[in-house]
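One protein chain omitted, others in place.
A, B and C label the chains in the order they appear, each numbered from 1.
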Amino acid sequence: MVIVMRSGATPAQIEAAIKHVQALGYRASSIRGDETTIIGVIGDDRPIDPAQFELLDGVEKTVPILKPFKLASRTMHPPDTLVPLNGVKVGGPKLALIAGPCAVESRDQLLEVAHAVKEAGATALRGGAFKPRTSPYSFQGLGEAGLELLAEARAATGLPVVTEATTPEQVPLVGKYADVIQIGARNMQNYGLLTAAGDFGKTVLLKRGMMSTMEEWLMSAEYILARGNGRVILCERGIRTFEKYTRNTTDINAIPVLKELTHLPVILDPSHSTGKWEYVTAVARAGVAAGADGLLVEVHAHPEDAASDGMQSLKPEKFAEMVIQCRQIAAVMGRE
Amino acid sequence: MVIVMRSGATPAQIEAAIKHVQALGYRASSIRGDETTIIGVIGDDRPIDPAQFELLDGVEKTVPILKPFKLASRTMHPPDTLVPLNGVKVGGPKLALIAGPCAVESRDQLLEVAHAVKEAGATALRGGAFKPRTSPYSFQGLGEAGLELLAEARAATGLPVVTEATTPEQVPLVGKYADVIQIGARNMQNYGLLTAAGDFGKTVLLKRGMMSTMEEWLMSAEYILARGNGRVILCERGIRTFEKYTRNTTDINAIPVLKELTHLPVILDPSHSTGKWEYVTAVARAGVAAGADGLLVEVHAHPEDAASDGMQSLKPEKFAEMVIQCRQIAAVMGRE
Amino acid sequence: MVIVMRSGATPAQIEAAIKHVQALGYRASSIRGDETTIIGVIGDDRPIDPAQFELLDGVEKTVPILKPFKLASRTMHPPDTLVPLNGVKVGGPKLALIAGPCAVESRDQLLEVAHAVKEAGATALRGGAFKPRTSPYSFQGLGEAGLELLAEARAATGLPVVTEATTPEQVPLVGKYADVIQIGARNMQNYGLLTAAGDFGKTVLLKRGMMSTMEEWLMSAEYILARGNGRVILCERGIRTFEKYTRNTTDINAIPVLKELTHLPVILDPSHSTGKWEYVTAVARAGVAAGADGLLVEVHAHPEDAASDGMQSLKPEKFAEMVIQCRQIAAVMGRE
Partner (left out) sequence: MVIVMRSGATPAQIEAAIKHVQALGYRASSIRGDETTIIGVIGDDRPIDPAQFELLDGVEKTVPILKPFKLASRTMHPPDTLVPLNGVKVGGPKLALIAGPCAVESRDQLLEVAHAVKEAGATALRGGAFKPRTSPYSFQGLGEAGLELLAEARAATGLPVVTEATTPEQVPLVGKYADVIQIGARNMQNYGLLTAAGDFGKTVLLKRGMMSTMEEWLMSAEYILARGNGRVILCERGIRTFEKYTRNTTDINAIPVLKELTHLPVILDPSHSTGKWEYVTAVARAGVAAGADGLLVEVHAHPEDAASDGMQSLKPEKFAEMVIQCRQIAAVMGRE
């Protein structure tokens, strides 16, 4: 951390700030400029609350130097983390394709889609049993009955199951049925849930909050990693901006940025990041071209009857086309 | 809801859309324009998934007409809801002043602040025992020990206690000690928590998510109201924007807008909405001038030693000054 | 346009609103719902100020139905517009690759880059002679001397020149030297400039404002088209969001959305949309995979000496690699 003194700070104020740094167990080293003096705080591997310094007389502000995440950082752990999923090592050369309906609605609906996405080449099946919905009047998911249907679909197709937990106490239940526990965008900073998922130990798919910076997202991954669970897959799903023609804005920059910042695998959800099925295939291709390790895609055999997110769901035949196009791009990228 | 047909939609497509509306139990009424045809869907008091219509051939988009919140709506419930808090009816003419430290750190720290804010005229005491923190390495609160200290401070000062619950299972514990259960910005769309707080029955202070629209916020209030708990106080705490000189951007517009949209009381948290104590008093005055029913303010006797949010905490003497200024503004507004 | 009446609107208020619509020369058709009545305003091909209706007694709001752009709309003009540029028809199957330095700094600098990008396969040369800079103390460009150097570089390489005009009165001067007049992000709503560029008649490359919706962007294109100049290329260059790891957020969604909304060609500037050269190639590939008709890329032989934007400039050898990768993706997309 660097402490920036106000331009009119007195020598006594500078001295007091240095003493304060030392009293807290850090080393201090100052650089006197023409307009201002800065003080480097050394040994700040532990998190420091900048308020301790910003509130001293004569201090203008503090500037962080080190990134706040450690276990998720590629600096600390250079090689790619590979997360096994149905024979694919997510983060390695093979694309992971996770597909299925937004919500599990019925046995027939789920099995129809599950077989279709398996046919098209999916790696895993997604489907929500517990659905966080903006309105209390909207369909909230089938709950455990939905989890049972997912298990049945897995048995029928061989596809592992990715499904969401929304509270800490749901984790053991969801984890009993799921191969991958999804933590949704609204819960990215639900720290009780992150901790519970970390403790449970199964692979966690952590979606970005719609309002969260990449740094906050990696800090949330850090919560899971800090519980000793290293199998975390990050999933970009679009952020909220002022643009209204799409439901969210796909932050495509996040793909190469995260591949640099972290060793964790990064996938893209073009369904939520666009909000309209017409744009899903184009943005899925873009994700693969940008270096994403996989895709999470909503597929529904009858989108017009979907209980949620029908507008952004691909029909199975469109999904199959998308897979073909994305594999061609992956091949150009030297992936399988 | 209005269905907008594409400009080249055929009479058969229009006919099919109307049939589809009727098959779902709504009435349909169409208006044929020069460029396009629109179809009004009548009887849509129940929530309708627009995807049911947007995915029909020839349909360009749907446009909602009614607001999605009902119980929180002033249209449905015109008179102001008044929430009792230590002799003040929040939402009525008297300002509610809720003040205290960000986090409960120790007995001495809490009691010193509690007496100081009581002295300055506070209505209630705030203080976090369970703290949601971006970093797993930051101070996470004292937990139940913190709740016990809050109860002690209440006994010592007579101030009711406002404190946060962060998971559904914490609600009974927090509710045992708290007079008002706070739901924080990061948990505004934690529906399990909203439901649990609704069921518990004590007053809920619901903060706005940092990137949530007012409509989403009112939908979250709706989750609480739908459980039969009408004692909800809304708290604006700033939204995330591109501006960097402040931690958040105070959405001052939200005060008059919410007073029109809903009957629930609306207060402002100028500490989080600015992030710097230097700006707290000015923005607190602005909140009162805009019509807020109260304020939620972070106060710490020694901000430079605070375990969290020291930079945005007022010292007790500054808080006392703030109260005087805000009361003068309130008097101009015809409040007490 | 649809007028939505308040839920308690009286029959007299509804009648008055309908009369008002008719008095303005439109037809009115109303739909009476259970909670509210809506009135369709027909014949609104002309722009209507919604205030005329929103301010009537009993009116809650108005909702636009038709898109406000006409000449730029694909509905009005279904076939792709192809803009000729050095043998490429921008908007057709061949990718347009426009590359060069942010600013023209010197004869040597420009010629070195110009030859290098020509070698790598560029379609046209970019370079700024008039530079809009946030600070009055930053390098503002060489002005006409820069334009002369661009003309010399064109003569030496055969590459047409893309360069920016920043005021209406610069248009004739810039247009004398340039093959394509660029209108920068900060000037996207500089209507005097748009009109002057429209009147001048040469091809216009219109960058998206960093704070502008796609609809506003197309309205700005409309200003140029309305002067009878149909040769407009749209260039996405990233929008401003809360994310800080990158200079801007590439709105990759904008590529497929615009290809649907408009017949104009759409290219991507991955240099500004990321702000860091490390991410440019990945995002360039993503742009091509999403369907962009071309790329605008900053290239500098010695980025560490660049007078502006060095951090986002590719070295010529990196650019050559980028071109190879993007062409492979283009081939997969069925482009050349």
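Definition applied: a residue touches a chain if its C-beta (ideal position, glycine included) is under 8 Å from a C-beta of that chain, and two chains touch if they have at least 3 such contacts.
Source: prediction; values computed, not measured.
Tell me which of C:Gly43, C:Gly92 or C:Pro132 is the one touching the absent chain.
C:Pro132
Of C:Gln13, C:Asn86, C:Thr167 or C:Gln325, which one is in contact with the hidden chain?
With C:Gln13, C:Asn86, C:Thr167 or C:Gln325 as choices, the missing chain is touched by C:Thr167.
Kindly state which of the options B:Tyr26, B:Tyr137 or B:Phe242 is in contact with the chain not pictured.
Spelled out, the listed residue whose C-beta touches the missing chain is B:Phe242.
Quick one: which of C:Glu164, C:Asp179, C:Glu222 or C:Asp293 touches the chain that's been left out?
C:Glu222
Using the document's contact rule, name the residues of chain C that touch the chain not shown here.
Here the touching residues of chain C are 46-47, 49-52, 54-56, 68, 132-138, 140, 166-170, 186-187, 189-193, 210-211, 216, 219, 222-223, 226, 240, 303-311.
Residue by residue, what part of chain B touches the chain that was omitted?
211, 213-215, 239, 241-246, 249-257, 260-261, 273-274, 278-279, 282-283, 285-291, 325, 328-329, 331-333
For chain A, which residues touch the unseen chain?
Residues 2, 4, 7-8, 29, 31-36, 38, 40, 42-45, 63, 65-66, 75, 240-242 of chain A touch the chain that is not shown.
The working rule: only the chains that are shown with their structure count from here on.
Farthest chain from chain B, comparing Cα centres?
Here the answer is chain C, farthest from chain B.
How big is the gap, in whole Å, between where the Cα atoms of chain B centre and where those of chain C centre?
38
Can you compute the centre-to-centre distance for chain A and chain B, using the mean CA position of each chain? Integer Å is fine.
Chain centroid spacing, chain A to chain B, equals 26 Å.
With chain centres taken as the means of their Cα atoms, state the distance from chain A to chain C in Å.
31
Residues of chain C that contact two or more other chains, please.
241-242
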